[in-house]
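As you look at this complex, bear in mind that one protein chain is not there, while each of the others sits in place.
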Amino acid sequence: MIKLTIDDKKIQVEEGTTLLEVAQKLGIEIPTLCHHQALKPYGACRVCLVEVIKGSRVGLVASCTYPAEEGLVARTDTKRVKRARRLSIELLLARCPTSEKVRELALELEVKKTRFKEEEEECILCGLCVRVCEEMIGKSAISFVNRGADREVTTPFKIESSECIGCGACAYLCPTGVIKIEDVIKYRRLDFWNTKLELKKCKICGRYFIPLVELEYLKDKIKSFEEIELPEEALEVCPRCRRKILSDKAKEFIGG
Amino acid sequence: MRKIDRIIERNKKEKGGLVPLLQDIMREYGYLPEGTLKRIAQKLDIPLSRVYGLATFYKSFSLTPRGRHLISVCLGTACHVRGAPRIVEKIERDLGIKAGETTKDLKFTLETVNCLGACALGPLIVIDEKYYGRLNSTKMDKVLKDYLKR
Partner (left out) sequence: MKLKRPSDLKKARKAIRLRYDPEKTCVTVCCGTGCIASGARNVAESFRKNIDKRGLRPRVNLRITGCHGFCERGPLVVIYPRRIFYQRVRVEDVKEIISQTILKGEIIERLLYVDPTTGKKIICEDDIPFYKKQKRLIFGNNGRIDPTKISYYIALDGYTALAKVLYRMNPQQVINEIKRSGLRGRGGAGFPTGVKWELCRQQKEKPKYIICNADEGDPGAFMDRSLLEGNPHSVLEGMIIGAYAIGAKEGYIYVRNEYPLAIKHLQIALKQAQDWGLLGKNILGTNFSFKIKINRGAGAFVCGEESALMASIEGKIGEPQPRPPFPAESGLWEKPTNINNVKTWANVSLIINKGAKWYSRIGTKTSKGTMIFSLVGKINNTGLVEVPMGISLRKMVYEIGGGIPNGKKFKAVQTGGPSGGCIPARLIDLPVDYEKLTEAGSMMGSGGMVVMDEDTCMVNVAKYFLSFTRDESCGKCTPCREGIKRMYEILDDITKGKGKESDLKLLKELAEIVKDSSLCGLGQTAPNPVLTTLKYFRDEYLAHIKDRRCPAGVCQDLIRYSVIKENCIGCQLCNKVCPTKAISGKKKEPQRIDQKKCIKCGACLEACKFEAIRVE
């Protein structure tokens, strides 16, 4: 166990715990944009910076990546911390002036407007989409491309992805909401990824409900879990009908 | 076996050999064709997005064909203070392309490099591995005209 102090509160945590997690345990709020508990820490957005005092060295670190160390003292509320967080959010606000999430956080950090020329981007390059696609879905349909001020997230060659299964995990995690998924009749459209996927028709009600490629992906996934035995047809019907079948069966069972 | 597959095979054994592999392709073809990157991803069983991300991150990789003559203008600090930006502007004007672009006839590609480490000769350019140093716009004019004739 490791002993450390954040904002004068002492705590013991297990090795490998990040300062952000420690703060959460202590009920200290730290804002984040690029962090998600299910994904590997990344340290890119810099709004979670805290001040760490280690012997004679004092410095800002990203709490989402910095591990708890024995005897470490950290502060989340100093002038230096606030100043740094504010600038990062102000820079992101200038980049994405219309983003709800960014504006919200900016207000929270008392940044009312940006002093920089406003751009019309909608992506803050937090990388949640890239990381969830790689780490959780295992598809890596998208990646960061170019570098520096030209960095962006997109599909290879910026054309329709051959890997995307349309699962929508990226859209779910996207803090700015710029990644949208939309089902239009028999297609699922992911315009941000220049991708359109054909949907499967429900065997029972005839509604289109899941991209064909996602269905294949799920079938493969299921095969790898030996303990779950699911009849393949189970995936041929939409969730609504599936529930109906189940409840019908249950009724039958109870009734019988 | 196709040439491209041979290059892939050669680099496959090395741990982390993706950068050297793309470098070999660059040397062979002068750029990284889309199909080739797809082939690499397939053969090495890695996501295409990773190959594409890598190809766009590093400056020495190009996704479009390059011209027959590669003009590299040094924009190192020493060359900068000795007037290199004006040399770039001049070439851009004369060839009608911006740095990083290739002329329509695929004759010239103009690129800027951070430092060629021949600071004594600045401002300096390299055309197809031949150095032209201590340039000014008059000298640059002569050099360019010579290549335009070829």
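Order as written gives the chain letters A and B; numbering starts at 1 within each chain.
Keep this in mind: a residue touches a chain if its C-beta (ideal position, glycine included) is under 8 Å from a C-beta of that chain, and two chains touch if they have at least 3 such contacts.
What you see is a predicted model; the values in this text were computed from it and never measured.
Put simply, the hidden chain is in touch with A, B once you look at the whole complex. Which of A:5, A:24 or A:65 touches the hidden chain is settled by the complete complex: it is A:65. Contact with the omitted chain, checked across A:75, A:101, A:151 or A:189, is made by A:151.
Take chain B: the residues that touch the chain left off the picture are 15-20, 22-23, 50, 53-54, 57-61, 75-78, 80-83, 86, 89-90, 93-94, 113-122, 124, 131, 133, 136-138, 141. Touching the omitted chain from chain A are residues 41, 43-47, 49, 60-62, 65-67, 69, 80, 83-84, 87-88, 91-92, 94-95, 115-117, 124-125, 127, 144, 146-151.
By our rule, only the chains that are shown with their structure count from here on.
A separation of 37 Å divides the Cα centre of chain A from that of chain B. Touching chain A in their complex are the following residues of chain B: 34, 37, 47-53, 56-57.
Remark: chain A residues 134, 139-147, 155-157, 162-163 touch chain B in the complex.
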